[in-house]
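In what follows, a single structure is set out as structure tokens and then discussed.
For this view, one protein chain was removed and the others were kept in their places.
Lettered A, B, C, D and E in written order, each chain numbered from 1.
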Amino acid sequence: APVSVNGFVCKNPMEVNADDFFKAANLDKPRVTNKVGSNVTLINVMQIAGLNTLGISIARIDYAPLGQNPPHTHPRATEILTVLEGTLYVGFVTSNQPAPNRNKLLSKVLNKGDVFVFPVGLIHFQFNPNPHQPAVAIAALSSQNPGAITIANAVFGSDPPISDDVLAKAFQVEKNTIDYLQAQFWENNHN
Amino acid sequence: APVSVNGFVCKNPMEVNADDFFKAANLDKPRVTNKVGSNVTLINVMQIAGLNTLGISIARIDYAPLGQNPPHTHPRATEILTVLEGTLYVGFVTSNQPAPNRNKLLSKVLNKGDVFVFPVGLIHFQFNPNPHQPAVAIAALSSQNPGAITIANAVFGSDPPISDDVLAKAFQVEKNTIDYLQAQFWENNHN
Amino acid sequence: APVSVNGFVCKNPMEVNADDFFKAANLDKPRVTNKVGSNVTLINVMQIAGLNTLGISIARIDYAPLGQNPPHTHPRATEILTVLEGTLYVGFVTSNQPAPNRNKLLSKVLNKGDVFVFPVGLIHFQFNPNPHQPAVAIAALSSQNPGAITIANAVFGSDPPISDDVLAKAFQVEKNTIDYLQAQFWENNHN
Amino acid sequence: APVSVNGFVCKNPMEVNADDFFKAANLDKPRVTNKVGSNVTLINVMQIAGLNTLGISIARIDYAPLGQNPPHTHPRATEILTVLEGTLYVGFVTSNQPAPNRNKLLSKVLNKGDVFVFPVGLIHFQFNPNPHQPAVAIAALSSQNPGAITIANAVFGSDPPISDDVLAKAFQVEKNTIDYLQAQFWENNHN
Amino acid sequence: APVSVNGFVCKNPMEVNADDFFKAANLDKPRVTNKVGSNVTLINVMQIAGLNTLGISIARIDYAPLGQNPPHTHPRATEILTVLEGTLYVGFVTSNQPAPNRNKLLSKVLNKGDVFVFPVGLIHFQFNPNPHQPAVAIAALSSQNPGAITIANAVFGSDPPISDDVLAKAFQVEKNTIDYLQAQFWENNHN
Partner (left out) sequence: APVSVNGFVCKNPMEVNADDFFKAANLDKPRVTNKVGSNVTLINVMQIAGLNTLGISIARIDYAPLGQNPPHTHPRATEILTVLEGTLYVGFVTSNQPAPNRNKLLSKVLNKGDVFVFPVGLIHFQFNPNPHQPAVAIAALSSQNPGAITIANAVFGSDPPISDDVLAKAFQVEKNTIDYLQAQFWENNHN
């Protein structure tokens, strides 16, 4: 029976080789973006088995003109990002606090070569404000399996749906607005 | 100069006493609930200095009839909850996954004495489906400073607001719907 | 072969459901208390498999009139407790220190709604001083498998017994006193 | 104002020198043993400031003939021990478990050069069974500040005393036995 | 007096702003390389104060034609790297093991878009085998303060020097070879 760590089967140390720490990931190649205009190509422990327990992963993110990586969280990782191509408007929202500090948006316009940090678990986004040019970023995350929760998808696109009684009051809208939202197609741009 | 750990000033071990580990928190008393019908009374390191570094906190949650603790996350803690009074419909949504596993809602109706777990960082809620009776729960969190992010408040009530260009596309609605939402008053039920 | 984490078999994420995070624990129901007048009903990873790795558990503790949860430690967890019914005299003893700080008892009388913290690994107890009324508390622990060591049971009730040469000198009593103690029945009130 | 980590003041990295990682501890020299016949000389972060955050400490333990390091726990460390001189009867007691596994004593007679492990938080002891010869051990602990709780001292020698109502029932003896125990002098053999 | 965490002074949460999570790092710009033909531009907690405790940092690495990032370790971090421009021959050496597994070199030639992992604490290097073209990589490290130890510099360029008695035998060369090496200028390519 194979031994495992963190739920992944371990390889005998006598048998590991360089391929266990390598992925021909083509991170230099543009990706087709999705409905909201982005595509996250994450290289984590699912792609490189040798990452298990090592606490890091890396991603390329493509943004179409006016595309975005919509508001989301990583439940198990902080993210650090640098812009390779184009411009990004990025931000995160602090957790609940008494006024005047409640849910502050900390945002910035990033140019090529700039670096920004999204602390673990906070809601954040990146948006390409340029209507003509794509943007590209490299991001790293402090977990070999950071997870991602796209807010709109998880709230309005869950399977089965969250009761519209709950969501209507939580979002201060009519139930038919919730029903409309729940009827949309919510496409993940990353797993 | 005082020494500190985790950003909190430490007390000289020679001078600690029982009050540093105690809070007359009145967790047995009903609380007035807010606009969405709930009130979270959290006892964390801000209330009990001796909790610093110890990785736990406790809360009483009051739910009005049809009240809810709306979809939220704790960026630094798992939550375990038991119902003291009434009935709760509770759930959390898993992180992004390929179909058929994408954003699954795991929900349950809890009666008095039942226990449920909300894993760290996942979006979860509790709803009191009873139109006539309040409900009460005790919850514990695996951090002395778990944080809380009420999703609707952070997304639509941040200060300053997130650009409606971003939110309209992320939530698949018109910008005037976003503007309407951003004009509402978003009241936290916990910090 | 199933994969496992922390010695517990893991479920395929594709197959988890709400029952993996739920226990109909009847924590609202009084329990029969034992010889020292208490009963700890702990909901940990043995009862809720989904708690694995999440670092938290919860318990109901029943105290008979004049009953106690006798001096004990949790080797892997801090405990936070709130009183639901009755009154408790609680305390913990600090670790060895030079005088005047040696083995200080930090104690408190807790009423309904009060909160108290017992730091990881320290010897602590709860006692119901009321000769007529039971007491009830909810406690949370910062581990999914906190462990419990009832001091008297571990020292005098171990199997096989610790040598009475050791215990007589350690406790400054005659060996026949140790022999008498080791002949008693030591009943755990929690596992 | 100096910066600090874990409650200890930090030195500017530009100013550290070898003395910050060194202690002329005389661990080769026999120590005078106390009333129970032992003496623990612990080198931890209080003696070597450079140990802060590094998670380890070391000790020499002297045992008089028939002396013992009485039942105690380390709330924040596992201990590994090797015998330099003499013979030791050592053991630890497992935490509460249902029968037939309740509070098992795992013990061993150690000769020179043998190694034994005492897992974090468990009650353990070492006893020198030789009536004529002392014994010496080197022990290492998995914390720069492991703490030590001598069971008898903490239970019967705390300041102020634990109520004899509590202890009489917990230890299944008369209150005057408790009162007698609490009147003894409880001398720590380590801090 | 300011509070601090991990030795860095903390900012009042009420006063943080986006600049605390941002660095105009110019990671898109080529750097002048050093004597061994490389330059590591690391963005860590020294450049972005908001990274403190968050466990991640990011770097751009420039390689001249035939340049290298010479054998080094990160004492507190795993590294994940992707190639932006050019080609790299990379590798790490496993720790001591009995034959046939002793100090295995796991190496790979990386092209643009490939990803490779260097596990925490292991000796690793990157070499640009192209005599005409530079190479560029982005690397991320699993610590906000990963540290770097260039092997040759630490062994032969320390201040003061390590005794040549030690190094001659350790490296199986004559002492005058060590003396020659210690007389060279050892230039760090990263801190």
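Observations on the model:
What we mean here is this: contacts are C-beta pairs under 8 Å (C-beta built on N, C-alpha and C of every residue); 3 or more make two chains touch, one makes a residue touch a chain.
Worth saying up front: this structure is predicted, and the values here are computed from it rather than measured.
Annotation: of E:111, E:158 or E:176, E:158 touches the absent chain (contact as defined above).
Where subunit D meets the missing chain, the touching residues are 13-14, 16-19, 21-29, 43, 47-48, 50-51, 54-58, 60, 77-80, 82-84, 91-92, 94, 97, 100-101, 106-108, 110-120, 138, 140-142. In the full complex, the hidden chain is touched by subunit E at residues 36-37, 66, 68, 70-71, 73-76, 89, 91, 93, 95-98, 100, 102-105, 107, 119-123, 125, 127, 129, 147-163, 165-167, 169-173, 177, 181, 184, 186, 188, 190-191.
Just so it is clear, only the chains that are shown with their structure count from here on.
As for how the two copies subunit A and subunit B face one another, over half of their interface residue numbers coincide.
Subunit A and subunit D have CA centres that are 48 Å apart. Residue positions of subunit C touching 2 or more other chains: 91, 97, 100, 107, 119-120.
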